[in-house]
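Let me begin by presenting the structure, written as structure tokens, before commenting on it.
In this view, the complex is presented without one of its protein chains, the others remaining in place.
Coming up: chain A.
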Amino acid sequence: MADISDILASVSHPASPPSTTDLHALTRAYTAERCAPDLLPYPSALMIRTLSRIRQQISTVEDLSASADSGTKSGFKLIVLQTELERWKWLVRGLLRARIAKIDRYPLHILQNQEADLSGEESEYLRAHQALLERHYGGSFLGAFPAALRRLDDTAGGISMVDGPDTDGAVFVRVLRDVGRVVQQSGDEGMEMKKGDVWVVRWSSVKELVARGDVELV
């Protein structure tokens, strides 16, 4: 799936410099990840740009503080730069932590259905973590169980052991482009989503629209 955050950003901020666009995109990715019940695709292009920008900014700060002989002007500039840097870092941290929280919560569901949405590092983490958990359960009690009951992804008896996110949970969305009528369940009237509207809707009914960038989570 294409990196949608860029498209999202370009919709409402058509004429801003790339760094501002990226900041908006990152903020949006952070908000979306925090609000959506599902794990969203990893914004890899955006993350690469963000990380290289942060690295660049860190070295700028280092250069400045090395050359600055505590003049008030450069000192002030330094503080502004560092404050800004801390904010970027916080956004990235928040985004990654929100993802990790979801990965920890629905490990098997994500392994089975959504592995493409993970970054390489996340997928490594998930696999290692799951292996650890399985060994822990095995060592603690599952090893003494009858062989037929040792699985962790059993679906016998009509109940699946694999827990997934509640895709019918309610989310707040802002409409960025007119999308017409959206029907939540077959049978209801649906609602007319116009640009600028804010709606409370089921996640499953707007998931596609969010991926396309027609609506954003708030």
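We adopt the following convention: a contact is a pair of C-beta atoms (placed from the backbone, for glycine too) under 8 Å apart; a residue touches a chain by one contact, two chains touch by 3 or more; residues count from 1.
Here is the rule we go by: contacts and distances are computed from a predicted model.
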The complex's invisible chain, by UniProt name, from "UDP-N-acetylglucosamine transferase subunit ALG14", "DNA replication complex GINS protein PSF1", "ER membrane protein complex subunit 1" or "ATP-dependent DNA helicase 2 subunit KU80": "DNA replication complex GINS protein PSF1"
Among A:86, A:115 or A:192, residue touching the chain not depicted: A:86
Absent chain, residues of chain A that touch it: 51, 54-55, 58, 62, 65, 79, 82-83, 86-87, 89-90, 92-94, 96-97, 104, 121, 124-125, 128-129, 132-133, 135-137, 139-142, 144-146, 149, 152, 156-157
